[in-house]
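One protein chain is absent from this view; the other protein chains keep their places.
And now, chain A:
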Amino acid sequence: MYENRRLGLAYISPYIIGLLVFTAFPFLASLVISFTDYDLINAPEYIGLDNYRNMISDDTFYKSMSVTFAYVFLTIPLKLAFALFIAFVLNFKLRGIKFFRTAYYIPSILGSSVAIAVLWRAIFSLDGLLNNFLGVFGVEAISWLGEPVFAMFSVTLLRVWQFGSAMVIFLAALQSVPQSQYEAAMIDGASKWQMFTKITVPLITPVIFFNFIMQTTQAFQEFTAPFVITGGGPAESTYLFSLYIYDTAFKYFDLGYGSALAWVLFLAVAVFTAISFKSSKYWVFYSGDKGGK
C-alpha cells in the first residue's frame, strides 16, 4: 500500500513540482510582495496596506478596471452566442460537415498568439485589409485603431473570433440532447425555434454555464491582443487591467503595487465568479433536478 503511494507520487511528481514552483510559489510570493515597496533591484521594504490604499486615489486604476469590465461584458455574450449558433448549425447532418467543424475550430488552435495579434493589427490598420476591402465599395477609410470605441471593438473581435473551443463543447452538448424529446415536440406541433428555446437551451444550460465561467476568467486576464494591436491606446481606451499590471511591475518597476493590482484583479474575478455561481441556481438546470433518481 505504502509502496504504491510512493510510486504514484513519483509518477505525478513532474506535475506537482511544476505546480509548486511555477504556480503556488509565485502566487504566494506576489501576495507577500504586495505589502512591500519593491523595485526588483533593492531589497523589498514592508509598507503594510499602502499599496492597496493608493489605489483609491489612482485614476488609472479605475479607468483600466472599467475598460476590463467593458471588455468582458462585450466579449462574453457575443462569443457564447456566436459559438452556440455555429455549433447549432454544425449539428445538422450536412455534406462536408466535418470540414466545416475543423475550419471553425482552427482559430482556437492558433490561440491568442502574438502572430495572430500582429495579423489583426494588419487587418484593422488604417491602410489595412479591412479598409482596403471596404474601399472597393467606396467606403472611406475608417480609423479602427485610432477611435476609442472602434479600437475596443477591434480588440474584442479577436477574442470572439476564437470561439472554437466553446463551440466544440456546445456541439457535444447539443448531441447529447435526447432525440426523443424533439420527436415528442414535433408531434405536439412545435416550431424549430420553439424546440430550440424550450428544449435545447434549457437542457444545455449546465454547458452554457461552464463555458461562461471558463471564458469569463480568461477574458479578465486578456493581455496579448491589446498589447500588440493597440498598446492599450488610444487614450487608454483598450488599457486592460493586465496591461496596467505589466506596466506597473515591469515598466515602472513598482513590483509591490503591481502585485497588489494583480491581487485585486484576482479578487474581482473571484467575486464575479461567486456571483455567477449563486445566480446559476435560477437559470441552470441539471437533468437530475426534477424527479430525481
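Assume a contact is a pair of C-beta atoms (placed from the backbone, for glycine too) under 8 Å apart; a residue touches a chain by one contact, two chains touch by 3 or more; residues count from 1.
The criterion applied here is as follows: contacts and distances are computed from a predicted model.
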{"item": "\"Carbohydrate ABC transporter substrate-binding protein\", \"Diguanylate cyclase\", \"NADH-quinone oxidoreductase subunit M\" or \"Twin-arginine translocation pathway signal protein\" - which is the UniProt name of the missing chain", "value": "\"Carbohydrate ABC transporter substrate-binding protein\""}
{"item": "Hidden-chain contact residue, picked from the options A:Phe133, A:Phe253 or A:Phe277", "value": "A:Phe253"}
{"item": "Contact with the hidden chain (one of A:Met152, A:Ile229, A:Ile245 or A:Ala262)", "value": "A:Ile229"}
{"item": "Options A:Ala24, A:Leu126, A:Ala172 or A:Ile275, residue touching the unrepresented chain", "value": "A:Leu126"}
{"item": "Missing-chain contacts mapped onto chain A", "value": "7, 10-11, 13-14, 17-18, 21, 39-41, 121-122, 124-127, 143-148, 151, 227-231, 233-236, 247, 250-253"}
